[in-house]
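Working notes for the structure below.
As you look at this complex, bear in mind that one protein chain is not there, while each of the others sits in place.
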């Protein structure tokens, strides 16, 4: 196939994501300024960053799962459940915080384990496995919780309300998780194996990798990060809520952020950095539209269009193209070489 | 670096004006006897003010002194809205905007900045925090997405020292300048369940169609109705439908297949028509029914002549917050808890309400209370949403 | 095609197609066949719990009300078997429902023009989905996710969130009415007739070159492209059919239930679940169209069964989740078993396709033959 070596061709997809983010930033600054607001004021920055935290946690986990060749649609329900367990166990008592956090993340991990086992051992496509597990949790939530539940104590609520300058603590924790995830991906064996399994299971297997391990690990971490998101929400809301996860639409939005960040939906290629870029784009977009008081229905239109358009920028590009030997259009200098006829050997 | 903690993130005071039951687990009932009794009495209470302007009426009670807010000139209002994701909210939102224009015209309000949280607690918390930090707001109007989760954000708004008006769903704090709402869900439940029970026999089956779980004003409706049905020996089976008529129709069809359904109770009238059509299609006798003052239901009620009533969760409450702010900026005292009238539409008034709302779309609410505003009726007919 | 063939062998080889009964047997042993058994089981359970459900007139009504989701599943099948996803289906249903409500209103004369407009709109959305997926090479998951958001947002924006009202009854008859006074059945709902027509058309289409190409593309798009398929166009047509089937589902649903912005919500996931329950493999290249429709019926029967069993409605999600995991896990087992089962025959000397000579003989004859 022919390829053009344009500007975009030379950039990695992560670079393009940040380029798109930059464009969004500039556009946002202009638009927001035009109505007499500041895009870069501490309040606004804090608002944008707050917007990145919850989705950030989930999208990091989703990145791992997608890299491993799976998908996690159960995250919203895990997040809701986590918020309920956290607030329920804490019951407004600061002494319970540690046990609540552990129990919450432990439960999330168990759900992730279930997801991972269904995908890896029962050979169920991640889409269906996690849709199913999500539905199972959803039924449990709907049956047992009708409205918010529990109460998180002041000390714990501070996590969601404190910041260093305009940077919320929650964002810092999220970025720390991102750092850990990067460390995992790039500096541990299981991280390398995760890329391998997502890239080609057969290759991974014959290279001596136990292919279940990375898939299950990714699912467990993803659920735990969804649990983290639940904890953060419990801290911000002060209570647990059975619907807080689905309210955010975090399943599809996180997948969109991951793909926007340049990760291949089919797995094996992508970065956490890119995903953070994707999350940032969404957060800025939401912020700009809210400041501009865009009709809430139109917000979704913009989101939808941006998701597709941004991915389209690099989707068509072959990631690594073979260098062309000849200018495709043919220059005057390239004289047609005459094949020679040789007599015998 | 400097640590910035929101000074207002504090131990919550506990009981608020919203609902005491809101943060309790599901196993604990939404039922609250005190609130039930209060609202039951309020059903027959007398309302202060001009009945021609129900959106300004209230039940006499404690008043908030607003003299400290008294200030001349036009003010900027910041409105944190839960969402406009259902027809009831959309109708109210349209009315509110027309009211806004009126108050802008009279120089009370300079502008209203609105953030819509799209049914998301976390977003609405962020919206309120954004207003506090960046909004340069002279007053806050908050329509909370959920009761417990928004409590602290509302408290933070209160701590700015600016007037805070909460309406529709409540929060668990008294800090707001006023909390505006119609009588409430228990009253709705009492009106409707009593109506149905009176027409039916003990042992009859009623299907209860509920939109969604977890919203106080809706849960209270069912909590009251359930209690009454139980007392009267009516068999009520409840379902969540998301107001999806397809779902509603299937539920009714299956229920009809397992036995006669004598009554249909709804916690919100959206989708009522589908429920009736299920009876028609199955060739069954139409039930005794309660819907809501949504045009689609009123029209169908009229067409079929069923035995019905339309409870009302007064949509005109969307005007009141801005009118309350007008009073606040004038320093006039206003009710601390502003209980608006909530009068169901009964069979004898049906024609009158249909008449008054001729030409309105099916998702319009008869008691929207905006007939005196500019733009009436086109704006509502065309559902122009800003 | 005379090349390199021994004409006299053609006759011998006619029998080398497996017999019809054997093919049927093989089919039933795949997940796509098993879903029919599952469906029969569920229906039997419902009838045991509530015998009146088995009466022809109530049963046909059940078929009628399941028609929209079955039709949607058929549409989604085309996209999935071609290796893609269509998440915009639910929004298309909602859009069409609202378009019908707002444009037809009570005016009978508008029924036909608006119907035409709806089909054009449906086809157009499918075309956009398809072209962005195939030509811009954006993953369809993302394209249709974007479409899902954008479309619903646009429609709600345009209508102020709610439709003007139900469309004229003549239009609603399509989804609500039926042929009356039929012996035994009492009524044949129009949706049943439309579903039958769609199913037959889909079945035939999948046996036609287009259908075989679509499956081939789902299996190996590179090979199909090199075989001269216009992969982009074949897939785009699948997206168009998906949107059109969502349109038909929308038309039936306005009739059945009436206008509301929540009609169609979540339809894409239900349809995908139905298709997967029908043994169709996500990623493409495997599965039958009628199994997808059967998957929809199995899903609906399951819900009805739960209703009749008096299972609390809130548990419904849980049961659905568990069932689809179990069904798909079992299916993936069975595809594996099929792989096992197929091998012996492949190596069975008795079953050589060329009934006559073995390759050995051929080689000995060397260059002389051919």
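Going by the order they are written in, the chains are A, B and C; count residues from 1 in each one.
Throughout what follows, a contact is a pair of C-beta atoms (placed from the backbone, for glycine too) under 8 Å apart; a residue touches a chain by one contact, two chains touch by 3 or more.
One rule holds for everything that comes next: contacts and distances are computed from a predicted model.
S.K.: Leaving aside the chains on screen, match the unshown one to its UniProt name from "Monovalent cation/H+ antiporter subunit E", "Heme exporter protein D", "Ribose transport system ATP-binding protein" or "Rhamnose ABC transporter membrane protein".
M.R.: "Ribose transport system ATP-binding protein"
S.K.: So which shown chains sit in contact with the chain we cannot see?
M.R.: A, C
S.K.: So which of A:33, A:93 or A:188 would be touching the chain we can't see?
M.R.: That would be A:188, which touches the missing chain.
S.K.: In the full complex, which residues of chain C touch the absent chain?
M.R.: 1-7, 9-10, 12-14, 16-18, 23, 26, 208-210, 212-213, 215-216, 219-220, 222-230, 285-286, 339-348, 351-360, 362-367, 369-370
S.K.: Just checking the interface: what residues of chain A touch the absent partner chain?
M.R.: Touch with the absent chain occurs at residues 1-3, 183, 186-189, 191-193, 195-196, 199-200, 202-210, 268-269, 319-320, 322, 324-330, 334-345.
FYI, only the chains that are shown with their structure count from here on.
S.K.: Between A-B and B-C, which chain pair is linked by more C-beta pairs in contact?
M.R.: Higher C-beta contact count between the two pairs: A-B.
S.K.: On a CA-centroid basis, which chain has its centre farthest from chain C's?
M.R.: Relative to chain C, the chain with the farthest C-alpha centre is B.
S.K.: Which chain is most central here if centres come from C-alpha coordinates alone?
M.R.: If we average C-alpha coordinates per chain, A lands closest to the whole-structure average.
S.K.: Please tell me the distance, in whole Å, between the geometric centres of chain A and chain C computed from their C-alpha atoms.
M.R.: Taking the average C-alpha coordinate of chain A and of chain C, the gap between them is 31 Å.
S.K.: Averaging only over C-alpha atoms, locate the centres of chain A and chain B and give their separation in whole Å.
M.R.: For chain A versus chain B, the centre distance works out to 36 Å.
S.K.: Rounded to the nearest whole Å, what is the centre-to-centre distance of chain B and chain C, using the mean of the C-alpha atoms as each centre?
M.R.: Chain B and chain C have C-alpha centres separated by 42 Å.
S.K.: Please set out, as single numbers or ranges, the residues of chain B touching at least two other chains.
M.R.: Correct list: 84, 213, 240, 385.
S.K.: For chain A, jot down the residues that touch at least 2 other chains.
M.R.: Residue numbers touching two or more other chains: 142-143, 295, 297, 299.
S.K.: What part of chain A is in contact with chain B in the complex they form?
M.R.: Residue list for chain A touching chain B: 37-38, 41-44, 46-47, 50-51, 54, 88, 142-151, 154, 157-158, 161-166, 233, 236-239, 241-244, 247-248, 290, 293, 295-297, 299.
S.K.: For chain B, which residues count as touching chain A in their complex?
M.R.: Residue positions touching the partner: 1-6, 9-12, 22-27, 30, 83-84, 113-116, 118-123, 125-127, 129-130, 133-134, 146-149, 151-152, 213-216, 219, 240, 385-386.
S.K.: For the complex, which residues does chain C have touching chain A?
M.R.: 87, 132, 136-139, 141-143, 145-154, 156-157, 161, 269, 272-273, 276, 282-283, 312, 314-322, 324-325, 328-329, 332-333, 336
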